[in-house]
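One protein chain is absent from this view; the other protein chains keep their places.
Chain naming follows the written order as A and B, and within any one chain the residues start at number 1.
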Amino acid sequence: MIHQSAAQMSADLAAGSVTAVELANAHFDRIAAVDGDVHAFLHIDREGALAQASAVDASRKAGEKVHPLAGVPLALKDVLTQKGVPTTCGSKMLEGWRPPYDSTVVTNLKKAGVVILGKTNMDEFAMGSSTENSAYGATRNPWDLSRIPGGSGGGSSAALAAFEAPLAIGTDTGGSIRQPAAVTGTVGVKPTYGAVSRYGLVAFSSSLDQAGPCARTVLDTAMLHEVIAGYDPKDSTSINAPVGKMVDAAKKLDIKGMKIGVVKELSGDGYQAGVLTRFNEALEALVSAGAEIVEVSTPSFEYALAAYYLIAPSEASSNLARFDSMRYGIRVGDDGSRSAEEVMNMTREVGFGREVKRRIILGTYALSSGYYDAYYGSAQKVRTLIKRDYEAAFAKVDVLVSPTCPTTAFKIGEKSDDPVAMYLNDVCTIPVNLAGIGSMSLPCGLAPEDGLPVGFQIMSPAMKDELMYQVGGTLEAALESSWSKPLYASAPELAVK
Amino acid sequence: MALNYDQALEKYEPTLGLEVHVELNTLSKMFCGCATDFGASPNTQTCPVCLGLPGSLPVVNAKAVESSIRIGLALNCSITPFSRFARKNYFYPDMPKNFQTSQYDEPICVNGYLDVTIETEEGPKVYRVDIERVHMEEDTGKSLHVGGATGRIHGAEHSLLDYNRAGIPLVEIVTRIIPGTDKYAPEVARAYVAELRDILRSLGVSDVKMEQGSLRCDANVSISPRNSGVLGTRSETKNVNSLRSVERAVRGEIIRQANRLEAGERIVQETRHFQEESGETRSGRSKETAEDYRYFPEPDLLPIVADPAWVEELRAALPEKPSIRRKKLQEAWGVPDKEMAAMVNAELLDTVEETVALGAEPTKARSWWLGEVSRLANEKSVAPTSLIQPSEIAEIISLIASGELTDKLARQVVEGVINGEGNPRMVIEKRGLKVVSDDSALMAAIEAAIASQPDTAERIRGGNIPAAGALIGAVMKATGGQADAAKVRELLLKHLGQG
Partner (left out) sequence: MAAISRDEVAHLARLARIEMTDAELDHLASEMDLILESVSRVQGVAGADIPPTSHAIAMQNVMRPDAVVPSLTPEESLSGAPAREEDRFKVPQILGEE
């Protein structure tokens, strides 16, 4: 039952062949069996989940109209607040913190009756591409437990790939939904900036952060997208417009006549051969489905990584200033004689991990007087150029495509001492965040050389997220028919304990 | 030998600039829906946003923007076509996010001015105070320092934080250097804050209570040797909690700086705190190791692009300027400049106006408030308006006019009201302060006076009218001062054949 798609679970729940409580328990059993190895979850909320599941079952039994996803389990990235449930952001700093309020994403999930199983592991404060930066230990890739599940949302992607949950929420600042999806053979969507409320999403980089749906199929992400998206007056940057028909788009399975642009700059040197092989096969599948493929050049993308690693740390240095041990979180060194300032310094030394400190220092530098124009200011201008590149490209094509990452999942520990090499992982995903547009990663096969999943990225213009669902749904159907089963079904069996 | 103010001014020229923070009186906070009531129980007006909880986001209060624009318009500013919030990054426990959401290089209003008038030795003089900017920001929480020295930070064992005030909308009004004030810098500073306060009050955008901190003034003062043409190092004096303190703080700072320079010391750029008791300033945080605030545009908020039509609507709806209102009142009441200035300086103009509106004659209303009531208020070190109501003064004035009270009796009534003996009628009743107007009672007293001073009575009969004073005095004494002296005189003279 746990190996199905969320859409199938939804149908079974509606038909009454399974109850929400049974479904939740089946997933808790699976978590108990495999999560010791995978370590996708930081916290399990059995009580809250079963209460929600029972409520949904009661509503269904009473013949009340419920949301199609009511009763379907979900894994929540630990960067979103859920009232009364521990929220750590993968950081020691927030150990034991139980927020007194729900994020808007959680409010929307609860309203729809989605059953939140627990909180998933992540790189500390979403800074990283491997989930190795979690203060609570690394998450492992269910395809190969010696490899990373991507990051920062490695807990959510691993939970999906390990069948610990059919749905998950991720957040994507520079690729934290899409890169984990790519390396775990799952689907992850970063909606247009402002489509999903950031209220209750613990900020990393406010102008780039965006929560989005994760699942094993395109349709499942579309269903979840419609639940979590929508205008929220509590988020000033929330888009005040109706949510598009993502489910309809994902079901359309028709891309005849669509123009699809291949980004020239996101290919070539530095890309794993097997990644490019599967990417090119996917392009052929799109052509077979009736799309026209054209090459598009986006010259400013060359500077996207550099701009991102100035903008995101700058905003982070300010966003993370609030973690000072005065109002919440851990406090270190308060022996009655030290000053507040000394205690802040000691707490931040102990509470933050290496990568977080690195980025805070980098951001503090980029914003400091005398350097602002050269660093932060220049980066914001590059952002304008990248936005213009996209606008020019979308004037010619409906969507843009590229590999999601240059390589398949790397080994745990392989890049942890080389921040610059680690940052290069995000080269294909970052331009999207800088421009605020929507983007999806879906599996396009296994790399011949290592048998690991390869991700295919689809980028759609701002506020036209339907387009990536339309293309993604079509591509998924075409590839699955050539494989004769979904990619996730070929994942190796995990040892059950 | 320390220099006094006049000696300091002989050698040095002061330079003055002022920053005023105004708490707006919106119902809800700047970026969240928490209430803004003054004096609420600790942390009862807090939420994820104003506590800076992880994940929370700000949303701008539209009324705060409107009030800021109205303030800018009243101060003759331009409203900028594109304005943004910025984060001012520094750590302080009373600031929940460890950055203040403020405005930096794109404030909502710029380039205004305010004319203020002060009394000088050469008569009234107008100073134009140029306003550099008016910008929006949020207030911080309040800390209570426990243990160690009384309430002081230094020596405190720990501090207790209440975030009810955190996030209350603040407007900061920054002047340019005010040129040419010379020795009148303290008076100009005070007059500016007073005028600004009147404008803000007339706009209805703030409670403008300096003692409660809803209007706070920071005075930037520097001095330089006369005719040197150089600008001195400035200090920034905070904690100035009344108009009188503004004047004292500027004066005190000029004297302090002059004496430092005389002693061969240099002025340190720093924040200083005004001490109400001594009138001096105490050193706070040195700004030499200047914080680097790392301002950048607030990514959680969007730009404000004020619609010019809306701005014009707001401009058209501005209330009358306090200076124009004063001019109109002065004409209507027919009071001389000096008296008008006295009322303004005593902050009693509104009170006098209210008293006049209740039927009192303007000169009488002015003289009661500035005279007897102010004298008593000074003795108690409180505001005159806290002692007695305009309606009570108006009533007392009308009782004098109708002859039911004499001036002397009226003073006793005022005293009684202030002592909490009730309203004027009740005080008159309780104290038995009615004027003796019963002719037969008065005649008995007059006859008794004549009997005791027959010689004087004889002189009056002989035409020596001024001699009547002695007998009138005796009658007044006999009636305990409750008789109307004019009436006594009339009856006495008539009785002695001189009426």
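Here is the rule we go by: a contact is a pair of C-beta atoms (placed from the backbone, for glycine too) under 8 Å apart; a residue touches a chain by one contact, two chains touch by 3 or more.
No experiment lies behind these values; they were computed from the predicted model shown.
Colleague: Going by the contact rule already stated, which one of A:342, A:450 or A:480 would touch the omitted chain in the full complex?
Modeller: Touching the chain that is not displayed is residue A:342.
Colleague: Decide which residue listed in A:25, A:54, A:378 or A:490 touches the omitted chain of the complex.
Modeller: A:378
Colleague: Specify the residue from the set A:15, A:62, A:395 or A:420 that touches the hidden chain.
Modeller: That would be A:420, which touches the missing chain.
Colleague: Of the residues B:4, B:44 or B:212, which one touches the chain left out of the display?
Modeller: B:44
Colleague: Tell me, which residues in chain A touch the chain that this view leaves out?
Modeller: 97-101, 192-194, 207, 233, 236-237, 239, 300, 303, 305-307, 309-310, 317, 321, 324-331, 334, 336, 338-346, 348-349, 352, 357-358, 360-362, 364-366, 368, 374-375, 377-385, 387, 419-420, 423, 433-437, 462-463
Colleague: Can you list, in ascending order, the chain B residues touching the missing chain?
Modeller: Residues 26-28, 32-35, 41-48, 51, 53, 59-65, 91-94, 98, 140, 143-148, 153-154, 156-163, 271, 273, 284-285, 292, 294, 297, 299, 301-305 of chain B touch the chain absent from view.
Just so we're on the same page, only the chains that are shown with their structure count from here on.
Colleague: Express in whole angstrom the distance between the two chain centres, defined as the mean CA positions of chain A and chain B.
Modeller: Taking the mean C-alpha position of each chain, the two centres sit 57 Å apart.
Colleague: Considering the complex alone, what residue numbers of chain B touch chain A?
Modeller: 48, 51-60, 87, 89, 91, 93, 96-99, 157-159, 161, 292, 294-296, 299-302
Colleague: Over in the complex, which chain A residues touch chain B? Could you list them?
Modeller: 80-81, 87, 89, 94, 97, 99-101, 103, 198-203, 205-207, 233-237, 314-315, 317-318, 321-324, 326-328, 336, 340-341, 344, 364, 367-369, 372, 376
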